[in-house]
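Only one protein chain is missing; all other protein chains are in place.
Lettered A, B and C in written order, each chain numbered from 1.
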Amino acid sequence: MSFLHAFTRNRGAVLGLIILALVALMAATASVVFPFSPWDMQGAPFAHPGEEGFLLGSDSLGRDVAAGIAHGAYVSLLIGAVSTLVGLAIGVSLGAIAGYAGGLMDDAIMRVTEIFQTVPSFILAVVLVAIFRPSLASIVAAIAIVSWPPVTRVVRAEFLTLRNREFVQAAEVLGRSRFAIIVHEILPNALSPIIVLASLMVASAVLLESALSFLGLGDPNLMSWGFMIGSGRSVIRLAWWMSVFPGLAIFLTVLALNLVGDGLADALNPRLSRRR
Amino acid sequence: MSLLRIENLTVALPQGAERPHAISDVSMSLDAGEILCIVGESGSGKSVSVAATMGLLPAALKITQGRILLDGTDILGFSPAQMRDMRGKRIGMIFQEPMTALNPLMRVRDQVAEIMQVHGAPVGNRVLELLEAVGLPNPATLARAYPHQLSGGQRQRVMIAIALALEPAILIADEPTTALDVTTQMQVLHLIRNIQQRRGMGVLFITHDFGVVAEIADRVVVMQQGAVVESGHVTEILQNPQHPYTLKLIAAVPHTTPPPRPAPPGHPITGRPILELVGVTKTYRGRGAVPAVHQASLRIGRGETLGLVGESGSGKSTLARAIVRLVIPESGAIRFHDTDLRPLSRGQWKPFRKRIQMVFQDPAASLNPRRRVGDIIAEGPVAHGEPRHKARARAIELLRLVQLDPGAADRFPHEFSGGQRQRIGIARALAMEPELLIADEPVSALDVSVQAQILELLEDLRVRLNLTMLFITHDLRVAAQICDRVAVMRRGIIVEQGPTAEVFANPTHDYTRALLDSIPGRRKNQT
Amino acid sequence: MPISGDHALSRRALLAGTAASGVLMTLAEARAQGITPKSGGTLTSLLTPEPAILVPGVNNQAPTLIASSKIFQGLLDYSMALEPRPVLAKSWSLSDDKLSYTFKLQEGVTFHDGKPFTADDVIFSIMKFHFDLAPRARSVFQKIKQATAPDPLTVVFTLDSPFEPFLLMFHATAAAIMPKHLYEGTDFRNNPNNQKPIGTGPFQFVEWQRGGFIRLKKYDGYWKKGQPYLDEIVYRIVPDSQSRALAMETGQVLMSGASDIEPFDVPRFQQKPNLEIETKGWECFAPLMWIELNHRVKPLGDVKVRKAISMAIDRDFILRRLWFGVGKVATSPIASTTLFYDPASKLAAHDVRAANILLDEAGYKADSSGVRFKLRHLTLPYGEIWARLAEYLRATFKQIGIELTLESTDTGGWASRVSAWDYDTTINFLYQFGDPTLGVERTYVSTNIQKVVFTNTGGYTNPEVDKAFAAGRNGATAAERKTAFATAQSLLIADMAQIWIQEMSFPTIHDKKARNLIQFGSGIHACYDDVFLA
Partner (left out) sequence: MSILRFLLARMAKMVAVIATIVVVNFLLIHAAPGDPASVLAGQSGAADARFVEQLRHQFGLDQPLSTQLWLYVSSVATGDLGISHLQQRPVLDLILERLSATLILTLSAFAFSIAAGMALGVAAAQRAGSWIDSALTVLALGFYCTPIFWVGLMLVLVFSVSLDWLPSFGMMTIGAPLHGLARVQDIAAHLVLPALTLGLFYMAVYARMTRASMLDSLGQDYVRTARAKGVPEGRILRRHILRNALLPIVTLAGVQAGQLIGGSVLVETVFAWPGIGRLAFDALLARDYQVLLGVFLTTSIMVILFNLATDLLYLLIDPRMRPA
């Protein structure tokens, strides 16, 4: 298919996909490769990478950094993916309704969106997590709540254009239901920007989670990369590996997601891919 | 010596394109004081030829052979600086889309002045002079305006003013009137002609429309698939075309004389109307108080084709959409048989969806690109409760009916040409077995030769399926071909309606007359 | 976190209390080292977190007390052995019936606005200001039956019954002397002078750029001639611990105290030749840290469970790995620097196997995944090290089949959940203020089970313990009290009322040229009139 062709021709996107696949693989096999809790103290604290059987060193309690990164991959991807899904669910439904219905409904939804975009989102996320107590659920919820407005805007804009496209009018004239028109006619055509946005949302969710952890608002029971940097940051000159490796993991994952997102954007946008 | 001479020019397409060359071995020459028309359909290579002349070829296209001589010098050997100096100063150019060709963020004045500034010419009062010279009213006001505040015709005049600013010897016009309304088109054509004659310029004029050719050309070059197939003096070509392609193009131009039409058998036009509009008015929110459609009334009898003719912004599309509840008019009645459709809710409307169907203008936009053709055609009946397999089976029949391969059902719209897509659109509408078919500019996005085929198909279907049709078009020539009666719309008001032949022969309204006079090539055709 | 305090004192110290001995000693020490105090210079110090307000009583948070103790003074300060030393009180004596305390005040003392300091200010501060504002002061000063000023430089407090720790309550952090003329009859919390505090201390308030720094300058009218030596003290507020360490390292600040510097950075500073690290100076406060168990939560009411947990904890590991050796392993509910600590007390040794056996015996069977039961742990929200401790506890509890789920929260959430008894386990640490009656009793006696933080929120009850603490509180002589507290300690240890972990100590790290920073048991809470830059 032309999409696959266009996508695979983009070297960055393929690289991103490979990195992402590796990260996913790491997440899937973490408990096989490191068959113990990443929280377990395995040996001497502050072991350098390569010392005492610690591939990437150990942390201040003698926990294995490599195990943390492997298990953390699962958590980071999980938080990224789930919060993106929730954000998309909110954003797409609101955007679709606003864009398709127009009028008062549109106005109302856009006002709400505006309010959410006016309050600085990071501060809002911090407050939400603090209020609901830091946990997987509250972090996912907070990230989703601050990340849906852009989706709504994009989807609404797409729907506004597509609503007046002739194939949608044709569907109206054929007597199809509103639901069918939204879901079967318009949505599939609005999918490209949504998919692109989704890949970027996962990336920013991973970053946002790490920032929350940095401020001490992570789920204390989950080994996530953000948490690892947060805990390694203060001993960075004593044990650089504690924050460098999870930092690299975040960087690579976010980079991969962005590369994939860019690749998708190019491949899904015929106008752009033709120009290249 | 010719002013401009293109010799054996070949431009290669990038690897993987459908043919190796955009143009191959093209030669032509332009003399001072003449208008040379390059005619061809999309993909014929006519635009590439002039882009090469201006040095504006896209980076992907490379000249592999040939020369372009300007006053005897091969411009292909020019340095970028020489090219830049040549552009604007020795060759001026205007483009097809006046809406996008001007920088939306700069005032008209600045855009006109810019060409003089960059070529080191004194600006002085020239801007206003030029604007006046291209027939723009209130040059002083217009100079301060931004492009979006101008109409399409005005913008094209501004483009012409820019192109003429440095009094170049050559003007290249790439389909300059295609995007304009007929009356505007005629004015712009006259303007170009006048200026050309006054200044003795050579004009290279690109068009796909033999009507325009007849209107303006001294000599003609016909291009097909990147090659010149025929060239010669305009009267020669028009009256005695040699190449079959030329012949086909000329034949495809609809004639302005309505052919005699038999009255629909057994259904007198004067009988009880299927559809009757009474005083329909629609005003869009936030566009001032001017209604898009004002007090429109018309009747369509069974088996009849009514043409609704008007220029862009006349409200004809709004009216068509009002009939199928894509827009909801604030007053008036839309009676279909005995039911006033206007006050009906979405749900109440549903039964009528089967009986009134629509074919849309843009075949690229009217088919959902994410769905297979078979599903597109079947979706209407399915939405009305027909089992999916039955609807699919009938979709295949319908594809045959519109003369497409039944295998098309499993493919996606983008795999088809414009004409084929329009056939799919028609099949979709017919799947509902409607009584009334509304065709909204169904051929205006198509090449002329394809246009003729689609019109033929529609006419054929109308007769075979006993359809009643409301046919919306901006092109009087098309209306003349297919309509029993025409209604002419202007600024939301129906100014005249009557049997096609009558309206064409004896227009009663000034506007209708202006429209008729603006049909390119009409006078020359008739002579 | 909390406050300062003062100390009880031996009878000998009480009677020997005479003017100026403390100060003279420090000067003598300085001279002995061949360094004469030098005037001039600015002492820059870290201060974390930013205080809300600089008036003790109105706010009793740790940073407030550190900075305000330079502006306000108490009647007394205390040696590292918790003997009283004169500050605003020149001398003091106790009547034979042990009910009347007489303080003779220093002469020539003025507030920063020039108004003289008198006995009225003392009585106002004790009987009104702190009594109204501070729960801790209230709990002690309510014993005062009568406060009189026979002359402007004499104050007599008469108690309703003998109360031996009484003299420990007069440090600037517990009962700073406030200017009566500015506060009397006003709403203390909203008094405009709270924004530009006025006291009798060696330094007066100059400016406070919120989020940036607090600047104090030498008070020229200070009552000790020639002092203070410093021109200015600037407290810099640096929220990020790494930036703080960096500031210390690059010499942008000359000193840090309390929890300014994270323990893991301490070893690094030990190697700096220009820096000195002192761990003394917390005797007046003696914070003790423990795992606070909520006795109402199912198996935690079982003494065997508590003992097993205690044995599972490797206190030595916590001290070495988390606090980098800063502090001391706890051996009793009473800190070793607090009066009446019983040196004989000992906690069961670290032994995970024994702990597991104990739990097996008590009937807590492990399921297939090795879990006996599950508990929540409310992490103390005071920074990273507490998060690490919680993580350590989770790993350790796992070894004895207890699955610990961490709950993180912020300071507001922590205090309100502990007050509401809404927790299974958490970490707590409290200042002991030198005397078990002042700082230990509150955590264990059944009369203090309240829905208020820092009371007996764990809900531990033992009538014997109640009795022992009452005897300690009311004992008129040190000997009587000693016996009572020894009983209390052994009862508490037998019950393992809470899991005591560590006596905390906060390193004071400073440039060697800053002298006399730690002279008293109140450490960095001293008034610093004798601090100088060599």
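Just so it is clear, a contact is a pair of C-beta atoms (placed from the backbone, for glycine too) under 8 Å apart; a residue touches a chain by one contact, two chains touch by 3 or more.
What you see is a predicted model, and the numbers here were worked out from it, not measured in a lab.
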item: Among shown chains, those touching the left-out chain; value: A, B, C
item: Absent-chain contact - pick from C:95, C:186 or C:416; value: C:416
item: Residue in contact with the excluded chain [from C:114, C:185, C:211 or C:273]; value: C:211
item: Chain not shown: contacting residue from B:104, B:260 or B:347; value: B:104
item: Which of A:72, A:99, A:247 or A:263 contacts the chain that the document leaves out; value: A:247
item: Options C:135, C:150 or C:221, residue touching the unrepresented chain; value: C:135
item: Where the unshown chain meets chain C, residue by residue; value: 1-3, 42, 44, 49-50, 52-53, 58-62, 134-136, 138-139, 189-190, 194-195, 209-213, 215, 232, 234, 236-240, 242-243, 246-247, 249-250, 252, 381, 409-419, 430-431, 442, 450-455
item: Contact set of chain B toward the excluded chain (per top definition); value: 54, 56, 84-89, 92-93, 95, 97, 100-106, 114-115, 118-119, 146, 148-149, 159, 162-163
item: Residues from chain A at the interface with the omitted partner, ascending; value: 111, 114-115, 117-128, 130-131, 133, 150, 203, 207, 210-211, 214-215, 226, 229, 233, 236-237, 243, 247, 250-251, 254-255, 258-259, 275-276
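Just so we're on the same page, only the chains that are shown with their structure count from here on.
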item: Centre-of-Cα separation between chain C and chain B, whole angstrom; value: 88
item: Numbers and ranges of chain C residues touching at least 2 other chains; value: none
item: Parts of chain B lying in touch with chain A, wherever the complex brings them together; value: 321, 324-326, 346, 349-350, 353-354, 356-358, 360-362, 365-371, 379-380, 383-384, 425, 428, 432
item: Residue ranges of chain A touching chain B (in the complex, touch as defined); value: 165-167, 169-178, 180, 184-185, 188-189, 191
item: Chain A partner contacts - residues on chain C that touch it in the complex; value: 241-242, 262, 264-265, 268, 321-322, 379, 381, 383-384, 387-388, 390-392, 394-395, 398, 405-410, 413
